[in-house]
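With one protein chain held back, the other chains of the complex are shown just where they sit.
Now for chain A:
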Amino acid sequence: MENTAGMTRRHLLTMVGYAAGASAMYTAMAGMGYAGTSSYEGPLELTGDPKGASVLILGAGLAGMTAAYELGKAGYKVQVLEYREKAGGRCWTLRGGDTYTELGDFKQDVKFAEGNYLNGGPWRIPTDHHAVLDYCKRFGVKLEPFIQQNYYAYLHNSEAFEGKPQRFREIQADYRGQIAELLAKAVHQDKLDELVTEEDAEALVTSLKSYGVLNDDLEYVKSDAVSLYRGWAVEPGGGDDPAPEPSDIISLKDIVQGRLWKDLLVGETIDHQQAIFQPVGGMDMIAQAFAREIGDIVTYNAKVIRINGTDTGVEATYVSANGGTEETTVTADYCICTIPFSILGQIENNFSGEMQSAIDSVYYETSIKIGLEFKRRFWEQDDHIFGGISYTNLPITLISYPSSDFFSDGPGVLLGCYSWGAASYQFNAIAPEERIEHALEYGSQIHPQYREEYSNGVSVAWHRVPWVLGCYGIWHDKAANYADAVKMDQRTLMAGEHMSDLPAWQEGAILSALNAVKRLHATVTGAEAAAPAPEGN
């Protein structure tokens, strides 16, 4: 540990404590929404006669289509109204030939090559999102691994290491090794008496030695052993090629001061652990499969402008999404409403005061995604990065490399920006061409090949998406309002990702719909007693 020789042990431990605390905090925030596993219990088996009841579903996102599919299967008469020209809602993939017009009439023509795409919203499905994965299996949606963690990808801070990106595996090995060294030495020197019994101390030191790849003096130093984790300075060869040479290590001080530990744990949260999946060909393969399974029951380009509930049914009125004024009114015995609350709060309705307060207490988070197509896959050819994510402190937050078509010659699409918070607000506020220009400017600090190889790009700024006005719902005070929104309001039930404890995930949208369907069915068949408590999803 020559590099930290000048520091006192206490100073170092303080730094480590600081790093660990901040890291845990960051990790908690890194995945959107909350980290939680799914309550999915397998396919719904609805028994009992729906007695010819009809259900109107508002919105053909995954929540709406899950409800439509399950209710249709159980024998209900189902109709769906959808504002967009196609199904899926936020489960949305942009491909060459698509045009997308965001609010403000900013129009983008997607020019990606055949087979390339940007998942504008959802892009990955964790192992424990059992409901999404089960529908994929039942509907024949082919899944492939999503490379979340790539040890060859970069960690970058424009204000550390002279702005040079560092390989994930080097920071990972060196950070772990030097923290293990500190701890092993502290235990060995009886500095942690109060925490570790004498018998345990030796076992702990042995484990730390292995965990951190420490030598017999409990030091993390440049060595062949360490190079097996962080990489070699001279790679092993054959014949009379030069013998492999171990690489220099990066000091803990530099890692901590450069804050490169910040993104080490993202891939270890339950929402991001390998194995994690993506549909082959784009996330909207799930939307397409649902649309096929529910059949011809969706009225597209239908902008719902009024919802009127009574004791005996629900009527919803819509106009053409393309600017018509002619009103059409649809009635049904029940309604499942999946319209995002950002929009529902602007729709004329006669919901209860509690329901209206609940709707008004949800706003939508900001987010920005920018897809950049490059003529050649330089990240693979020059940098040896096959899928995965590089993280940076620049406003783009990360660069994600495609998890498919490895080694192909053709053009490839990178996710060149995926930000939340202040940086995302800023990206939302500017025109699409400017977003691309910024993404190129920032990204070329990590990959200098950017300017030379750039072909075209497209962005999805979620506050400007006309049919959701944001990324996902955030409750000002969930404890105060959520239960009111879960209750059936006359004959209407709310569903959607915002109506779940897995917001910002497709799993949450589907679970909320399954829960609403179960409760609706219990009401219709007179089995209310069997219905789960409102918060039970």
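Operating definition for what follows: contacts are C-beta pairs under 8 Å (C-beta built on N, C-alpha and C of every residue); 3 or more make two chains touch, one makes a residue touch a chain; residues count from 1.
Keep in mind that, in the parts below, contacts and distances are computed from a predicted model.
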{"item": "Protein name, per the UniProt record, of whichever chain is missing from view (\"Proline dehydrogenase\", \"Cytochrome c\", \"Amino acid/amide ABC transporter membrane protein 1, HAAT family\" or \"Quaternary amine transport ATP-binding protein\")", "value": "\"Cytochrome c\""}
{"item": "Of A:185, A:463 or A:518, the residue in touch with the unshown chain", "value": "A:463"}
{"item": "Given A:394, A:415, A:485 or A:499, the one touching the chain that is not displayed", "value": "A:394"}
{"item": "Residue among A:133, A:343, A:389 or A:499 that touches the chain left out of view", "value": "A:343"}
{"item": "Full-complex contact with the absent chain, from A:167, A:209, A:272 or A:438", "value": "A:438"}
{"item": "Residues belonging to chain A that touch the chain removed from view", "value": "26, 83, 103-104, 158-160, 162-163, 262, 303, 321, 339-343, 345-346, 360, 363-366, 392-397, 419, 421-423, 425-426, 428-430, 438, 441-442, 445, 461, 463-470, 474, 476"}
